[in-house]
Each structure stands twice: as structure tokens, then as C-alpha cells.
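Dropping the structure in here first, questions after.
For this view, one protein chain was removed and the others were kept in their places.
Each chain carries a letter (A, B and C) given by its place in the written order, and its residues are counted from 1.
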Amino acid sequence: MSNPGIYGLALLVIPLGASPLVWLLGKFSKRLRNYLSGIITLGIFGLSLGFFPYVQSGNLEFLTREVGDVVISFGLGPFSLLMVSLISLLCFLASIFSPSYLKRYEGELNENKYFGLLLGFMGGMIGAVIAEELFTMFIFWELMTLAAYFLITFEHSTDSIKAGNKYFLMSEGGALAILAGIALLWVTSGTTQLTELQTTAALDPEFSVPILSLFLIGFGVKAAFFPIHSWLPDAHPEAPSPISALLSGIMIKVGLFWIIKIFWELFSVSASWGSTLAVIGAFTILIGGFLAIVQNDIKRLIAYSSISQVGYIMMGVGIGTGLGLAGGIIHLVNHALFKGLLFLGAGIVVYVTGTRKLDDLGGLGREMPLVFGSVVIGALSLAGVPPLNGFYSKWILYQASIDFERGFAPFLLVAALFGSTLSVIYITKFIYSAFLGEKSTEIERYPGWGMKTAVAVPAILCLGLGAHPRPLLQSIRPIIGGIPVFEGTWAAYMAAAFLLGAIAVGAAIYLLVDLKERSTRKPAFMGGENEETIDTERYFPYVDKLDFKVYPSEIYNSIKSSSIVNWLFVAEERNFIDPYVAVSWVGKAFTRSLRWAHNGLLSRYLVWVFSGLIVILWLLTTQ
Amino acid sequence: MLPLFVAIPLGVGFLLPLIEEFRERTQFFAVTVLLETGLLLALSLVKFGEESIYRLGGWRPPIGINYVLDGLSSLILVVISGIAFVTALFAMTYMSKYENLGKFYGLFSLMLAGMYGVALTGDVFNMYVYLEVAAISSYALVGFNRGPEELEASFKYLIMGAVGSIFILLGIAMLYGSVGSLNIADISVRVSEVSDQSFILLSTALFIVGFGLKAAFIPFHSWLPDAHSSAPTPISAMLSGVLIKVLGVYALSRILFNGLNLPNLTPEILTWIGAGSMFIGGMIALGQKDLKRLLAYSSISQMGYITLGLGMGGIFMSQGKPAVATLALIGGVFHLVNHAAYKSLLFLFSGGVERIFGTRDLSQIGGITRVSPVSGATGTIGTLSISGIPPFNGFWSKLVIVIAAIWGGLYPIAGIVLFTSAITLAYYLKVQRELFLGEVAGEITDKGKISPGIYVPLLILAVCCIGLGLLYLPEIRGIVLKPAALALQEGSEYTKLVLGL
Amino acid sequence: MLTYLLAFILFAVGLYSVINKRNLIKIIMGIIIMEHAVNAFLILIGYRLSGEAPILEEGMAISEFVNTAMDPLPQALVITSIVISLGVVALMVAIAVRLYQHYGTFDITEIRKLRG
Partner (left out) sequence: MTGMSPIVKTVTRWVSPFILAFGIYIALTGHLTPGGGFPGGVIVAGCFILITLAYGKERVEGIFDLKSASVTDSLASLSFLCMGLLGYVFGGGFLNNFIQSGFPGKAFELLSGGNMPIINIAIGFKVGGSLFVVFAYLALFRAIEEE
């Protein structure tokens, strides 16, 4: 590849071009359509891997066209390449997962549209990442938003349309903030090209606060940090599961990507901005975690968990030291992997049983060992259990917050640690009630190979990147300018060896000492609360119908009712902390009063006309 | 060539009722009007980009009436002809069940003649006459169905329109009294020599209110939702698509920019009226249940964008920032073209919806994408365009307006524009929720009636909605939109063209 | 000036009728009065004290005509505007009659199906 730039454009053009092709092709052959979308996504993934050597030394610009005052520019940097490979990997997983998942709808919906939109979504995301000019980025950003909207509302159910509308409206509000920010930046700095902004133009100090806050809000809506997260827990559960994996796995990361890019790569912002981000991140960790605990809907639980994990990334990014950025970016990659995995796993659960309610689920682990194993790996990775990749990034983040020389740094550390605890709590709930315990729902169908592959691949990657993080560290080196220095020691290989050894020893004891014989299977027993203490009448009035029921929610209900955090749950459930609901309430009241004013009385309308005339006359003559 | 734009529709408009007196030939009328609009479209495309002046009756401009073709009016001609052509195509199938079609098409042609006249004429009083021709035809067309609601809407429209016309006439009288000329170019020369400016200011205010009534600015808008939702669908598309623009915004800006040279504070007033219309129209649209009424309120909101763009252009002109002024004016004109395309699309689409479900009440219907994929897709394109989602055309014009506002330092205006854009999206998402997506609801009266005659016009306009985004490209913008903006900005060029100075 | 005031008062009377009256016919009459007030105003603009009608008579020199005749243009405008108002009023009356057939009343406050 003497001129790799030409091939770089293929990353964008192929998915966008394939989108209508796949849409049309599906009318003739479904099989061909499925294969084609799999091949294209995999091909893009391979292509993006092939680019890694080229971006190690610096950015790779492959298209800049200036047409009058309109500039179109694309390029690849180490960070955007990382994002592209993540996008294409997850899209690949989604596209091999989807064909069997869509059987759920039994041909009721237009599957061709689904695949076309999937590729369009991918193209939009890749475009939004590799654009080197902000207006160009905006177009692809909107393409991404639009495709995601149609994918979220794909099921055409009332709930999904509502969730999709909320998502679209909030995203569009964010996008308008971005647009205002870009326009302001263009007017004050004279350019919107990233390379020029990076090298020559500094941020106009007078406008830095409005521009940066507009960008923060705009990209923040996509990134879904507190308090502008409220679309996420609605939209994720309602979307088809592979789409949830994409939304949570990478779409929100595109928002984070631009926050990182603008706040650190383009303008090295002041420390106060970093502190703001870090504090927002810390709050997001805690609130997302608390809210995830009390959910009864698998996908909603994972969605809140996404918010919490976004908090980690924000925190790392806000700390802003080499270590913090590294932690943030590595966590971004890791979260994409394990959250994609978890959503696909949840998708399998939904596919298999037809329900999302944790209360109705149970005992799936024995039916689907491979899926169970993969999901457990993802869950442990999320909880930050060594030697999986989630631990690795969280470890770096702890280090970064210890090193952070600010008064509130201990708070960050505590939030991160506590958030990790929360993640253990909620993810155990998920694993436990869905896969362990007694089987409580009929299994409608079994997952196909595509689904299994789609969860197995990220599980292997989670394990691999946790035990062998060097490639990942290598790839982020050019982003943050060198491998971060650790103060504490964490030797991944050693630790992995020890931990695996310990597990082996434990297994040996289990088998040799014949614990298997002596162990008894007890009813659900979690968090120190006994079966006897559970108020079954209150939470499970139908308990006597099932002679044995999993009660994992009990501990969570205790948490929920504890007064310290109770207000949070109440506020979230009643939408007190939802800016969307607040704005729409005010808007509705205003609209109602305006409609009341238009009461069909001609003389009233004429009075408006004449008063308008008088006001205009007054304005014109008084100067 | 220029008088043909008025003469052809005028001739057709008189001919069709005459023929109807002897024989009812529905299809013949429809085809005639289609041919007429097609011919006019071809003519306006041929004439596009030309700058010329036509002296009616051979009299020299300050004395006689003259027709002017410059960047702005040639663009307006294309918009009128294009929308009229598509509407005529739609009406051919849609209106075929109605009676008295000779009168319908006759009035339609007369309305066209009036609009062309307004777009072309260079004389204030002649503009008033053409405006009345178009307006009277539209009053009659709104009440064409002769149901109680149609007549009520028509009557209210008529009274308010008559009040507006009286204001315009009074404004013309005062202008003539103080300036002593009716020719727009001549006025612009003489107006600065007038010592007492009070009458000119008075007439400016009257013009703003009078044309503002036709253009449905807040607070002169209240006839519009009634009239536009009650009119037969092709007429709604014409009214919202071009009539309010030509009779309102175009005529007003022609007089204010080219004639009166923007008396003090006029651009500010226009800008704030635009911002208010935009915001309040959008807010009321949010609460509507009737699809056509929602579209009508959204027209008020979108007219606000156009006015805002033009008003901002005026502000920047007076501040001595010609580059930003050009951009703002381009934004206004661009939005005018775009709005013509997608609002006619949406109104014609609402006609299709009414055909399918037999009602326009959003709460009773749903799932049109499954019933009729073509109308669903075109309607979706329309809603996305008007909400300003890229890559559809509405986005580009809003982008230009926002950039101009920020560039010129009018940050609150930019904020209102962006916020209104979100409101627009909100009410069109409501339409999406109720109408496009979701289960099929409501009684499907006659699905078979979604024939090519209904959806081909929708497809044409949908293609326009996507294609017009290309106007943003600098080369095309330079050919199409910039002359139109400069026609408003460079008043002296207009004077030179007309008076030959 | 007094004559301008007269036109203004006439206009105000029409305005009062349009805004304050409930009867459709009275509203229409208000519109007519307003239109005529404007027409009167237009005529007054072309008025010249002790001027003559702008008709060229036999034996009259062009310069004399220009110096003595009133401005004929407003009169031409007025006749056009009268034609227009004739059309508008005819339409108004027709619609008012139709409305009466549907609603059984001329009271505009009861003809309010369209609102909101």
C-alpha cells in the first residue's frame, strides 16, 4: 500500500454504498443478504486492522476537498482507527447475530430495511469518527442518529416508538447544540478543519466557555452522562438486542470520542474543565449504578450499567493525566466489548424465552452452557474481576485518581471503587436470575450458531485483552503519547497466571475433596438475606404457584428502600431528573394556553392585527 | 416574453369556465391546466437567470408599468411554476370526483396569474392589483367545497385578507402622497429626497401589517390554520407552498428592500416578527391533532424562518457587513425554496392520507407505512426535511441561517432558530408516532385510490426535497441563490436595471 | 388637513364596525366603509386647491392643463380599487349568505367551528 489513503475512504464508502444494495438484495435472497452484510462488516474490520501500522507515526489524511467555503475532509488518527475497528467489530457481531434474532418477529417486519439501516448506521458512525472537518462530522453524526432512530423504532410497538422519539428528540437537541458550537467555532477561529484547529488556531478565550459547553452538552447527550442520560434507559431496552449492543457498545462511545477529541486533542482545556468532567463522571458512576440495581428488565439493567460505565470513562478523561486518559480510553474499548457481549447475551435470553423480566427468568445456564460462560465472562469483566479486561482499565483509573492532585480526588476514587461494588451487585442479579436457579420459563427456541459466535468472540477478546493487554496499550500509545507509568504494580501475566492457578486449585479441591457430594442446593440466598426473612407475599404474590422460585430481587428491594438512596429512585421513576420530561411539560402548558387563545373569534383575531399595527408603528416612529 | 406568464394563465382562467358553461369536461380541464403549468414551468426555466425588463404598453418605466426579471423574481417564477405543475398533476386524479371543475381550474389559473404578476411587476399599485387577483381566487378556492367549515374558514380569511388589502392600499396611498411615484425603482431614488419621513414610516408599518397578513406572521396569522386546513388539498399545497410566500414575503421584501431602502428598524422588526412566528407557530403546531392544521401552523413557523433570514440580511446590511448580509439573505431565499418543496409535499401527502383513511385526525389513524409504503416513505422524507435533518434540504437552509446569525453576532436569534428546530422535530415526531409507525389503525376506506396519479407527484417532490440540498454547494448556490439574495441586497442594481440610469 | 381627518374618521368607523359588530353583514359593511375611506384618502392626495378636473378641453394648452389640473393618477387608482372591492364584497356577501344557510345565523361569534 503505497498510498493507503485511498483505501481509507473505503472504510466509509463501502458500508454506505452497501446499505441500499443490501436493502434491495434482500428482496431476492435473504441468505445472500445476510452473508453480504457479514462479509462487508468483517472486511471493514480487517481493513481497519490493516491500517494500524500506518497510523502509529501520526495522522493519515486521505481526503480534503475544498469547494468554495465548503470543506470536506476525512482522515485517520490512531484514536479514530481504534474506534473504526471497534465499530466494525461490533457491527460484524450484530450482523451475524441478527438473522436468527429477527426470526423472533416471524417475517412481520421488513428485515431488508433492518440490514440496510444497520450498514447505514455503521457508515454514519465511521463517518462521524473519521471526519476531519466538523461540518462533515456533523452530517455523518446526524446520519448515525437518524439510522439509530429507525432501528430503535424497528419493532413499531408503541413503547419503542415512544422511546425512539425521546431518543431522537434529545439527540437532535444535542445535535443542535453541536451545530451551534461548530458555527461559533467557525466564526471565531475561521476554520473547522481539525488539523488547522490543532496547529494554528487557538480557542478564542472570550468564546471558549460557550463553545465548550455547547460541545459538552451536545456530545454528552449521545454519551449519556447524568443528567442528560434519560433517553438511554428507554431506548436501549426497546431496540432489537443487536441494536442495543451497537447503541451501548459504540454509539455512545462516538459521543465520548468527540468529547475526548475536542477537550484534549484539539484544545488542551484548563484544569477546571477536567475537574467538571471528572465530577460529572463520578456522579454518573454512582447514579447509574444505583439505578441499575433496582431494575427488573434485563436490558434496562444493562442500560443503566452503561451509564455507570460511561461515568468511568468520563472520570478518566476528566482527570486528564496520561494515566487517566489511558484508563478512559482503555475502558472505552473494554466497555464496548463486554457491553456488546452482555447485550447480545441478553438478546439471546429474550430470543430464547420471549421475555425481558428478570422475575420470570431462571435456570438458563444449564440449557445454554456456552452462552452462559460467555455472559459470565462479560459480567465479571464489567464487575472488574481480574484477570479480565474490565479490571485492567479500572485499575488504571484507580491509579489515575490516586495520582490526581486535586482536593476532591479521594471522592473520585471512592466513587470509582463504590461504583465497582455496585456493578458487582447488579450484574450478579442479572447472572443469577437469568441463568442460575431453577428453570422457570419455557424455552421457546435455541440460539443458532451465529448468536453463539457473536457472544463467544467478545468473550474471548475480554479474556485475551485482560491477560495480554499489550496490543491495546500499544495502540493507544500514540493517542496519549507514551505508555503510562504505573505507581502500583500490576503484572498482567503474573496475575493472570496466579488467578487461573487459584481457580484451578479451587476446582481441584472441589472435585477431590468431594464437595460435589456434600454440597446442597439451597433456594436463592443472596446478600445475607435468608429465604425466611423474605416477604414473599409482598413481592411475589404468585409464589405458591411455583414450588420453588428465585428471589434475587429481595436484597435489591432492601437497597431500594434504604432512605439514603431512596430519593434517587423515586426521582428517576417519577422522571424528576429527566430534562426531557421537564421541557415537554412546560411546552405542553404553553401550547395549551396558545391554543386556548385561538378561539375562533374573528374580532379577537382582528384585535391582534390592529395591536400588531400599533406596536409596529410605535417601534418605527420612536426609533 | 414576460407578459406571457400572466397572459397564459389569465386566458386559461377565463376559457375554462366558458367551456364549462356548455359542456362539463373534467379530464379536458385537468389536462389543459397541466399543459399550461408545464408550459409555464418550461418558460420559467428558460428564462431563469436572465435579467431583463419589460415595458408594458411600451411606456417608459417611471410612467408606465414595467415587469422586471432579476435574480429573485426568476427564482420565484420557477418555484411557482414547479409547485403549480406538481399540484396540477396531483389534482388531475385527486379532484376528479368533484363538481364544477371548470370553475376550480379557472380560479386556480387566475390565482397563478396573480402570483406571476406579483412576482414580475415593478409597480406598487400593479402589485396590489395582482395580489388581489390571487387573493380573491384563493378566497373562493378555500370555500370551494362549500361545507360549513370551509365557508367559515373562507369568510374569516376573506375578512382578514380584505383588512390586509386595505392596509396595503392605504400604505400605497401614503407612499404616493409623499414620494409621488408608484414605480419601485423610482421610489427608491426619490425616497431619500423626501423631507418628511413620517408618512413613509407610516406606510412601511402598513405594508408590514398588510403583507404580513398575507404572509401569516404572528400576530396576523390566525386565518391561516383555518384556511389552509379547509381548502381542497391541492389548493392547500398551493397556498402554503407558494401563495403566502409570493403575496407576503416576496412582495414585502421587494417593496422594503428595493423600494423603500429599509427605513430604520424595519429589519429588526422583520427579524423579531420572524423569530416570534417561528417559535409560536411551532408551539401551537405541537398541540394539533388534525394533520392539515398541524401542517398549517408549521407553515407559520417556517415562514418565520424565511422572514428571519431576510430581516437579518437587512440588519447586517445596515451594519455594513455585506458578506454576512448576503449569507443571511441566501438563507432566507433558500428556505423559501425548500419550504415550497416540502410543505407542498406534506400537504399533498395529507391528501393521500385522507384518501386512505377518510379522516385527518391523527389520533384515529396510524401505520401508513404498512398500508402504502410509497406515501409513507415520501411523507417521512417530507417530515425529515422540514425538521432539518441532514442530508435533506431543510437542514441546509437552516444551517445557512444559523451560521449567518452567529457570524453576525445575533446569538439570541441563533438560539431561537435552533430551539425552534427542535420543536419542529418534536411535532413531526408526533406525526411519525401517530401516523407513520405503529399498528395500522383507523378504517381504510379505499386503499385502491392511492394510484400513480396520487403518488407520482409525491415522489417528484420527495426527489426535490433530497435534490434541493445540492443548492448548498457553492457553485450551484452562486448560480441559483446568490443572484436572488443580491437582488435584494443591491438595490441600486435594481434601479439601474429598471430605470436604465 | 381636515379632509384627511375626515377620511381617518371614516376609517375608524369602519374599523369599529369590523371589530365590534357580531353580524356578518355589518362586518362586511365595515369593510366597505374602510375601503371607501382609503379611496377618499387616495382622491384627496391628488387634490389641488381650486384645481380643475384632469380633462383636456378644446383649446386648452398642455402647459395650462398641467398647471391647473389635479393629479389624475390617484383617480385611476381609485377606480381600480373600487373594482377590486366590488369583487371582494360580492364574494363576501355570497359567502355570508351561504354561511347563513348552513348555520342559520349571521352572528359571527356562533360561527366558530374552527378553533385551536
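FYI, a residue touches a chain if its C-beta (ideal position, glycine included) is under 8 Å from a C-beta of that chain, and two chains touch if they have at least 3 such contacts.
On a predicted model such as this, the values are computed, not experimentally measured, just so you know.
Chemist: Using the contact definition given at the top, list the shown chains touched by the missing chain.
Modeler: B, C
Chemist: Quick one: say which of B:Phe28, B:Tyr54, B:Phe199 or B:Phe419 touches the chain that got left out.
Modeler: Of the candidates B:Phe28, B:Tyr54, B:Phe199 or B:Phe419, B:Tyr54 is in touch with the missing chain.
Chemist: On chain C, what residues meet the omitted chain?
Modeler: 53, 55-56, 58, 79, 83, 86, 90, 93-94, 97-98, 101
Chemist: Going by the touch rule given at the top, which residues of chain B touch the chain that is not shown?
Modeler: 3, 7, 10-11, 14-15, 17-18, 21, 54-58
The rule is short, and it goes like this: only the chains that are shown with their structure count from here on.
Chemist: With centres defined as the mean C-alpha position, give me the chain B-chain C separation in Å.
Modeler: Once rounded, the distance between the two centres reads 28 Å.
Chemist: Once you find the CA centre of chain A and the CA centre of chain C, what distance in Å lies between them?
Modeler: 68
Chemist: Just give me the whole-number Å value for how far the CA centre of chain A lies from that of chain B.
Modeler: Going by mean C-alpha positions, chain A sits 44 Å from chain B.
Chemist: If a residue has to touch 2 or more other chains to count, which residues of chain C qualify?
Modeler: Residues 18, 27, 112-114, 116 of chain C touch two or more partner chains.
Chemist: Listing for chain A: what residues touch at least two other chains?
Modeler: 595, 598, 600, 602, 606
Chemist: What residues of chain A sit close enough to touch chain C in their complex?
Modeler: Those in contact with chain C are residues 595, 598-603, 606-607, 610.
Chemist: Sort out for me which residues of chain B touch chain C in the complex.
Modeler: Those in contact with chain C are residues 125, 128-129, 132, 136, 139-140, 143, 146-149, 151-156, 158-159, 162-163, 165-166, 169-170, 172-173, 176-177, 182, 225-226, 229-230, 287-288, 293.
Chemist: In the complex of these two chains, what residues of chain A are touching chain B?
Modeler: 67-70, 138-139, 142-143, 145-146, 153, 156-158, 161-162, 165, 168-169, 172-173, 176-177, 179-180, 183-184, 186-187, 584, 587-588, 590-592, 594-595, 598, 600, 602, 605-606, 608-609, 611-613, 616-617, 619-621, 623
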